[in-house]
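Working notes, structure below.
Presenting subunit A:
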Amino acid sequence: MSGETLSLERVRIVLAGRTLVDGLDLAIGPRECVTLMGPSGCGKSTLLAFVAGSIGSPFVAEGRVRVGDDDVTAWPPERRRIGILFQDDLLFPHLTVGGNLAFALHERVRGRRERRARIDAALAEADLAGFADRDPSTLSGGQRARVALMRTLLAEPRALLLDEPFNKLDAQLRDEVRRFVFDHALERAIPILLVTHDEADARAAGGPVLRFGSGGPLRG
Partner candidate 1 sequence: MSAAPDRAAVAPVGRASARRLRPLAWAPTLTVATFALPIAAGLAGTIAPAFGYLPAIGGKGFTLDAWRELVAWPGFGSSLKLTLATGFTATILSALLAFGFCAWAAGRAWGPRAAAWLAPILATPHSAFAIGLAFVIAPSGWIVRALSPWLTGFDVPPDVATVGHPSGAALVLGLVVKEVPYLVLMTTAALAQVRSHEHLALARSFGYGAREAWIRAVLPQIWRQVRLPVLAVLAYSLSVVDVALILGPGNPPTLAVLAVRWLGDADVRMWFPAAAAATLVLVVVAASIVALLALERLIAAVGARIVARGRRKTALTPLIGGTAATVAALGVLACAAMAGMALWSVATQWRFPGAMPSGLTLDGWARRAGELAAPALNTVVVGAIATLVALVLSLACLEAEQRRPRAGPPPALSLLYLPLLVPQVAFLFGAQVLLVRGGADGTLAAVAWAHLIYVLPYLFLSLADPWRALDPRYARTAASLGASPLRVFVAVKLPILARPVAIACAVAFAVSAGLYLPTLFAGNGLVPTLTTEAVTLSAGADRRVIGAWALAQAAVPLVVYAAAVLLTARRSAA
Partner candidate 2 sequence: MVARLLAAIAALLCAIGPARAQDAAWADVLAKARGQTVHWNAWAGDEKTNAFIAWVGDEVAKRHGVKVVHVKLKDTAEAVTRVVAEKAAGRDSGGSVDLVWINGANFLALRQQKLLFGPYAERLPNWRYVDTAGKRSNLVDFTIPHEGYESPWRMAQVVFVYDGKRVGTPPSSVAALLAWAKAHPGRFTHPNVRNFLGSTFLKQALYELAPDPSVLQRPATDANFASTTAPMWAWYDALKPTLWRGGVQFPENGPAQRQLMNDGEIDMMVSFNPSEAAVSASAGLLPDSVRTFTFAKGTIGNTSFVAIPYNATAKEGAMVVADFLLAPATQARAQDIRQMGNFTVLDLAKLAPEDRRRFDELPRHPALPTNAELGTTLLEPHPSWMTRIATEWERRYTK
């Protein structure tokens, strides 16, 4: 896979007359991670929702989102294949660790044996070999975060959105998980968009940093 570019064109997001994002243009190449920094409530997460396709009322949004050659602006989220990692790992409590991974694993991988092999490989990659039949609630915070990333990657996303994914981890764990995420995500040759208010995240991402002003809206 040669890798595709995620581009935002003239994105404008308005909430109740207040402009959160105004005419943002952005292009993120494969293996590139752009960081959006800003205080909470400034509209970073809303922008991610717009890119993922899950934005709804009361927000008003315009502009275009492209992945590679596809204009995905009008596409429903499931067609865009843009992965997201939230603050919370959001592992499905009704499925085992393996079940969570199988849920996301691309349907192109067929046959029970083949799918199981891919899941086991992903678990081994996350240092969680043999965890497939465990209940997610028995895992530690770091383990859960790693499962969550592997799950997102198994869906073979064309781009990855990170919505303050390390925010809720304690300081010691944060470095370890951060490294794990960037190591594995950047390996995939996909564009990554990170929103955070933690400078350390931006440094670890190593890419360009855009800052939401505390006063006005984000501009490109």
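If you want to know what made the cut, all candidates are chains of the complex that A comes from, given by their letters.
Quick note on the criterion: a contact is a pair of C-beta atoms (placed from the backbone, for glycine too) under 8 Å apart; a residue touches a chain by one contact, two chains touch by 3 or more; residues count from 1.
Only a predicted model underlies this, so the values are computations on that prediction, with no experimental measurement involved.
> For subunit A, choose the touching candidate in this complex from 1 or 2.
Only one candidate touches subunit A in this complex, namely 1.
> Contact residues on subunit A for candidate 1 in the complex?
Subunit A reaches candidate 1 through residues 49, 52-54, 56-57, 76-84, 86, 88, 90, 92-95, 98-99, 102-107, 109, 112, 115, 151-152, 155, 157.
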